[in-house]
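With one protein chain withheld, the remaining protein chains of the complex are depicted in position.
Every chain is named by a letter (A and B) in the order it is written, and numbering of its residues begins at 1.
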Amino acid sequence: MIWLVVGALVAVAAVVLVSLPFLLDHGESDELETPTPRAETRLALIEERDRSLAALKELEFDHQTGKIDDADYRALVGPLRRAAASSLQALDALDAQD
Amino acid sequence: MARPSRSPARLVLALAVAGVLAIFLIYTALAGSTPSLQPSNLAGHRGNVDLTGKVVGHVSGNASTADGLRFRLHNINGDSPTVPILYHGSVPDLFKSGRDVNVTGHMENGTFVATAMTTKCPSKYTATQNS
Partner (left out) sequence: MADLGRAALVVSFGLALYACVAGTLAAVGRQRRLADSARNALIACFGSTLVASIVLAIALVRHDFTFVYVANHTSRDLSAVYSLTAFWGGEEGSLLLWLLVLTGYGALAVALNRRLLRDLIVWVVPVIGGVATFFAFMLFAVASPFATETRQLDGAGLVPSLQNPYMVAHPPMLYLGYVGLTIPFAFAAGAMLSGQTDERWIVATRRWTLVAWMFLGFGQILGSHWAYVEVGWGGYYAWDPVENAALMPWLAATAFLHSVMIQERKGMLKVWNMVLVAFAFELSLFGTFLTRSGVVQSIHSFSRSSIGGWFLGMVVASTAFAVALILWRLPLLKARTKLESPISREAAFLYNNLLFVALTLTIFWGEIFPILTQLFQGISRTIGRPYFDFFLRVFGLPLLLLMGIGPLVAWRRSSVRGLLRTLAWPAAAAVVTGVALTAVGHGTSRPGLIAYTFSAFVFATIVVEVVRGTRVTGSLFTLVSRNRRRYGGYIVHASVVLLAVGIAASSTAGANVFRTLKPGQSTRVDGYTVTYHGTKSIPSVTESGTTVEHRAFLSFTGRATGSMTTSQIDSSTLGPSREVGIYSNWRDGGTDLYTINSAQNGQTITLQILVKPLVNLIWIAGYVFVFGSLVALWPDAREQRRLVSRLAFARA
């Protein structure tokens, strides 16, 4: 018998937890935040920038350890630097719009 | 993954490799597979087969001597004619009369000559009866 009571308590606790967001409502908007197109673009640019910077860092490290020789390094580093620079510029441009 | 201007060659290559592989797989599977049978449908099969059944009756002999281990199998669920088995090799864990086993071999003059045997691991995950 006691176990059924405990079971009922479990069920009650579950219901309470599920209703909590409705009970604790402070009158804020119920709208789920969606990233604005601008936020989306900014995030994409940030990811692009981080990706280029990480790739550059890795290239430098591989060059230092000797895995990539000077000729290959010179061939690869240019495009990577340009990519990083362009995403940094685009990011600045976006921020400047504010 | 690739722009249209590059993809046809790669696509053709990928499909060709896949095709060759598929043919190879089918061939190997058919050539390398053995029928899984029970004593009731063993009749008429020449060549190497897998036979699954329940060990019944008296088990005699020794699997590691030339005489071999002799026992009989019938279908796991119920009646079927029994098949005499002659086995040489390592006797697995849990082998005894009443156990379900799987033997690999072929029929020779009315006796199934087996070269490999596995027993089933009991009690773990036995199905609960639908009540």
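One rule holds in what follows: a contact is a pair of C-beta atoms (placed from the backbone, for glycine too) under 8 Å apart; a residue touches a chain by one contact, two chains touch by 3 or more.
Computed from a predicted structure; not experimentally measured.
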{"item": "Absent-chain interface as seen on chain B, which is shown", "value": "1-3, 6, 21, 25, 28-29, 32-37, 41, 50, 52, 62-65, 90-96, 99-100, 102, 118-128, 130-131"}
{"item": "Residues in chain A touching the chain absent from view", "value": "3-4, 6-8, 10-11, 13-14, 17-22, 25, 28-35, 39, 42-44, 46-47, 50-51, 54-55, 58-59, 61-62, 64-69, 71-72, 75-76"}
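We adopt the following convention: only the chains that are shown with their structure count from here on.
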{"item": "Mean-CA-position distance for chain B and chain A (Å)", "value": "52"}
